[in-house]
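Here it is, the structure, as structure tokens.
And then subunit A:
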Amino acid sequence: MSSSRLTIFRRRLTKFVGQFLESKLGIFGVLILIIFLFTSIFANYLSDYPTKATQGNLKDRFSPPNNKYLLGTDDVGRDILTLLMYGGRISLLIGFLAAFTSGGIGTIIGLTAGYFGGWKEDVLMRITDIVLVIPRLPLMLVLSAILGTSFWNIIFVISVTTWTGTARIVRAQVLSLKERAFIESSKAIGASDLRIIGVHLLPNVFPLILAQMVLGIGGAILQESSLSFLGLGDPLSISWGMILHWAFSAGALSSNYWWFIIPPGICITLVALGFTFVGYALDQIVNPRIRSR
Partner candidate 1 sequence: MTLLNIENLTTHYETRGGSVKAVDDVSLTLEKGDALGLAGESGCGKTTTMLSLMRLLPSNGKIIGGKIEFDGIDLISIEEEELRQSIRWKRMSMVFQGAMNALNPVVNVRDQITQAIRNHEDVKKEAAWERVGELFQLVGIDPKRAVDYPHEFSGGMKQRAIIAMALACNPDIIIADEPVTALDVIVQAQILELTRELRERLSLSMILITHDLSVIADTCTKVAIMYAGKIVEQGDIIEIFKNPEHPYSQGLLTNYPSIKTKRMTFTPISGRPPDLINPPPGCRFHPRCSYATEICSQEVPVTIDLGGGHYIACHLKTN
Partner candidate 2 sequence: MSASNYFNKRIILVITTIFAVIVINFFLFRIMPSNPVDILISPLQGQEKMDPKIKEALMHELGLDRPLYIQFIIYLKNVFTLNLGTSFLSHRPVATIIKERLVNTLVLMISGNILSILLAVSLGVIAAWKRGSKTDVGSLISALTMTSMPMFWVGGIILLIFSVRLDLFPMYGTTKIGYSHPNLISFLSDYLHHLTLPMITMALVSFGGLFLIMRNALLDVFSEDYIFTAQAIGLSERTILFKNALQNALLPLITVIAIRIGFMMSGALLTETVFSWPGLGYTIYQAVEFRDYPVLQGAFLIITILVILSNFLAEIIYGLADPRVRTQSNESA
């Protein structure tokens, strides 16, 4: 990259960060996310308690919060606070990967439909409409039942059912960009489609996609928690949804073991909220059509 391109990029980045810092919501969201990221990554430094089901202290099972176990224990005697910290790893990872893949699929479809138009656009948009109209969770259940449950299957199932929002937004943006002169002149010069898409369209569409993806991570985390809760999560991994699955299966509800049920949900809510705030702040900056309220 030439030095002038670098300076332009750096200037844009500074401007963007400046705008972002003006948004109170955005800052608050980032703070929440940093806290959770920190506890997830450094979970093994922050806690000594074991996480394997076989290593639980069965004597201490189902104990409410006390000095030894700050948030109590689960059905096999594991410390819940520790489980939450490790659980963050899988929940965040799946959330991120699923949102990223979903955004990728949506971008490809949106770009193709918007740029090429014609029958390709019609077919892709019809597919989008049909996927949109099928209720998401039931579809995810069916796919999970058919494909089996594993880490990558969950990511696949979530991404394949959530790309439609991004596809529509990208297509709309491409349609409006297509009208602009620089696309026509590029074509006149003889630039290939791939070049036009990659060099002219993609950079313009990218901020929008980024905002969508960030918003999508929160959604993906919620989807994963629902799937895990229903017993379709990866049984070998710990995620917040899985903890809730164990809680309900072990009868924590009817036995009033609230410490087993409430904290995981709070974690999911806070993280989803964090991503929503950040995504919203991003959207305010990049979306040309938003009016301030």
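The candidate set was assembled so that all candidates are chains of the complex that A comes from, given by their letters.
Quick notes on this one:
Everything that follows uses one rule, which is that a contact is a pair of C-beta atoms (placed from the backbone, for glycine too) under 8 Å apart; a residue touches a chain by one contact, two chains touch by 3 or more; residues count from 1.
All values reported here derive from a predicted model rather than from experimental measurement.
Among the candidates 1 or 2, the one that touches subunit A within this complex is 2. Those residues of subunit A lying in contact with candidate 2 across their complex are 129-130, 132-139, 141-148, 218, 222, 225-226, 229-232, 241, 244, 248, 253-254, 256, 258, 261-262, 264-265, 268-270, 272-273, 276, 293.
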